[in-house]
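Missing here is one protein chain; the remaining ones are kept as they sit in the complex.
Our next item is chain A:
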Amino acid sequence: MADVNRGNRPLSPFMLGKYYRFQLNSVTSILTRITGNALIVAAVLIAWWLLAAATGAEYFATVNWLLTSPLGYLVLVLSTLGLWYHTLAGIRHLIWDQGYCLEMEKADRLGWIVIIGSVVLTVLTVIIV
């Protein structure tokens, strides 16, 4: 039978909200993607900062000022939160890939560990660094 509805079906990422209600697993999954992609901002800033340090004192002063300014500091702290979140969420994926903790309660518990753990690690990082 020919399929009349070819290529016009709702695709999974666009079904959220409208067709599926938000829940811990879907929200933590979306956040993993958002944080992973947003970390490109920190990568650009850090590569730029290193390039400036390799170029000379004057150029370094400019870029270093930008990174240590309140706005730069805010971006870096938020990136740290994103980095720890993405790291913990990645570990959760590696656990799932091995076939463990796929039960609802365990998966939910892991979700909360990822959220709370990333905040705790960020606070620790800010205190230590």
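In the analysis below, a contact is a pair of C-beta atoms (placed from the backbone, for glycine too) under 8 Å apart; a residue touches a chain by one contact, two chains touch by 3 or more; residues count from 1.
The rule is simple: contacts and distances are computed from a predicted model.
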Match the chain absent from this complex view to the correct UniProt protein name in "Leucine-binding protein domain-containing protein", "Response regulator", "Branched-chain amino acid ABC transporter permease" or "Succinate dehydrogenase hydrophobic membrane anchor subunit". "Succinate dehydrogenase hydrophobic membrane anchor subunit"
In the whole complex, not just what's shown, which of A:Val27, A:Leu51 or A:Leu102 touches the removed chain? A:Leu51
Touching the hidden chain, out of A:Val27, A:Ala61 or A:Val123, is A:Ala61
On chain A, residues whose C-beta touches the chain left out of the figure: 1-3, 11-13, 33, 36-37, 39-40, 43-44, 46-51, 53-54, 57, 60-61, 64, 67-68, 76, 80, 83, 87, 90-91, 93-94, 97, 125, 128-129
